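Below is a structure I'd like to ask you about.
The complex appears here without one of its protein chains, the remainder shown in place.
Up next is chain A:
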Amino acid sequence: MKFSFAWPSALRNNGVLCMNKRNIDYIGRCNPRKFYKRVDDKLTTKQLALENNIAVPSLIGVVREQHEIESIPAMVAAEDGFVIKPSKGSGGKGILVITKVEAGRYYKPNGQEVTPSDVYRHVSNVLSGLFSLGGNPDVAIVEGLIQFDPVFDGYSYEGVPDIRLIVYKGFPVMGMLRLSTAASDGKANLHQGAVGVGVDIGTGKGLHAVQFDQPIEFHPDTNKKLIDIEVPHWDFLLHTASKAYEMSEMGYLGTDMVLDRDKGPLLLELNARPGLAIQIANNRGILPYLDNVDKLGNHNMTVDERVEYAKKHFCHSAQL
């Protein structure tokens, strides 16, 4: 790894958004504190999404109290696999993915066995607030496993690829596909080692890929050329992301979606503090897009109009 630094002016010229500016000028200004619950609490997000006709992964059950923990085996008995996540978790912490349930035994995506008592301890930690923001008591959500779309076969290692879109004031401005790797332990979080592939807002085609903030060309585990990727259902994904704006009323929003083999695009979660690595994955700064949206001023565009506008103006070839 090279220890080289960029000139601030070079980054500024390329419109690179930095953490401080994101926090003050975008999150602080566009995301009203009172709506955070809609985003930070995955259970609330799920309910809101259902009310707004946005498809989400199926809910198997919710564990709210310690004494309910032991009902989990019964809850998941009929499932092929399941996911346990803290409702208020952040950064992918505390998500337990079980891809195989066999005669009361549970297996992680990498084939490692998880005993019921491991599951109980994990859920107990979740309820105690170990993974939640500020250590507040939390509830655990048990969700159905996502059967991921085979289009991504070979692009993701032991995990579900998800599509992150940054939605600014209702406009999808930048997109990225996140692919898990062996290094990321089946998780799609970039800081844990997942691969990020920048995706053209106009077409859903891959543009550029990074791992650990460094550009790469091939998936480290499967050696598939990453920018050949093309996300199906792209229009639908853009619409879903755009609708999430009305639903959450957050101006600067990250939407995480997955493609289910059977159910199509599902909204996984929303993020009020989406990370900045998406810029590296797209190999360009996000600020010109954000400024373009700001220039529109007050508009009464519908979801369809916004998606059309975004596809036209924010695609890779468009000049801003």
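We take it that a contact is a pair of C-beta atoms (placed from the backbone, for glycine too) under 8 Å apart; a residue touches a chain by one contact, two chains touch by 3 or more; residues count from 1.
The rule is simple: contacts and distances are computed from a predicted model.
Its record in UniProt calls the unshown chain "Gonadoliberin III-related protein", which is the match among "Na(+)/H(+) antiporter subunit C", "Nitrite reductase small subunit", "Gonadoliberin III-related protein" or "NADH dehydrogenase FAD-containing subunit".
Checked against the hidden chain, the listed residues A:T44, A:S90, A:S128 or A:Q147 yield one contact partner: A:S128.
Although one chain is not drawn, its touching partners on chain A can still be listed: residues 2-8, 10-12, 14, 16, 18-21, 24-25, 29, 66, 93, 117, 120-121, 124-125, 128-130, 192, 210, 213-215, 276, 279-280, 283-285.
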